[in-house]
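Every protein chain but one is kept in place in this view of the complex.
Entry: chain A
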Amino acid sequence: MKSGRFWAWVVFALGAAYFFIPLIATVEFSMRMRRGAYSFDAYQIVLGDARFQATFMYSVVAALFTIILGVLIVVPAAYWIRLRLPQLRPIVEFITLLPLVIPAIVIVFGYIRMYGSNSPLPFLANDTATNALLVIGYATLSLPYMYRAVDTGLRTIDVRTLTEAAQILGAGWSTIITRVILPNVLIAVLSGAFLTFAIVIGEFTMASLLNRPAFGPYLQNIGANRAYEPAALAIIAFAITWGCMSLIQILSRFAPKSANRPN
């Protein structure tokens, strides 16, 4: 077993090298802007850039709307399937996997052709509607992650008993979902939300093809025109992804561990 442990260390060290060298190199490159000395000039320029602030805020807002839309679509459906329509589960699981099968560029291509200015539903006719279409596209992309997160959360609570108890106490459907079910799966919903945020914040394809001033197209534009700023932006983007994943990890510690009634 001793040689086994040796090889395990070798594999781990090689993996760590492959994953950390690009990060170190990017940090180093991002600080090379001032000649002859390391500095944070690139970060200062990037963070002070008005377009950075505008596009970043645009993507944050788009991500927030995506999360709201995703929750509105996924939570009632996942809840209802657990409660009343378990026979629909395979169909819904299949649909939520489709965004992993159909590339994002194909989905947005379909939008552009189907919801063009001359179509019955002209999403591309004005900016507000196109923003809405982008949020819809992002919600589609995040569907697999959101559904899985919410469904896992619902598995750990006893949906049927909670619902019946609420009904006996005279609660209507909207009260049951917003005041009984949602608080119980809040942590699962939040993990789905942070994952959605991480995916949406730097998304390039959809935003670019819908001509929206989002963070992803801005990144691409900077990459094509600048030398040191892209490296600084890559580090910022990595930090955002890291932040989202850490929040998910921290949240998972608060999630209920045991399933009250596995079904």
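Here, contacts are C-beta pairs under 8 Å (C-beta built on N, C-alpha and C of every residue); 3 or more make two chains touch, one makes a residue touch a chain; residues count from 1.
By our rule, contacts and distances are computed from a predicted model.
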Report the protein name recorded by UniProt for the chain absent from the figure; options are "Serine/threonine-protein kinase PrkC", "Imidazole glycerol phosphate synthase subunit HisF", "Electron transfer flavoprotein subunit alpha" or "Acriflavin resistance protein". "Acriflavin resistance protein"
Any idea which of A:47, A:60 or A:104 touches the chain not displayed? A:104
Residues on chain A facing the left-out chain by the touch rule are 1, 4-5, 7-9, 11-12, 15, 18-19, 21-26, 28-30, 72-74, 76-77, 79-81, 83-85, 88, 92, 95, 97-114, 136-137, 139-140, 143, 160, 173, 195, 198-199, 202-205, 208-209, 216, 219-220, 223-224, 230-231, 233-234, 237-238, 241-242, 244-246, 248-249, 263
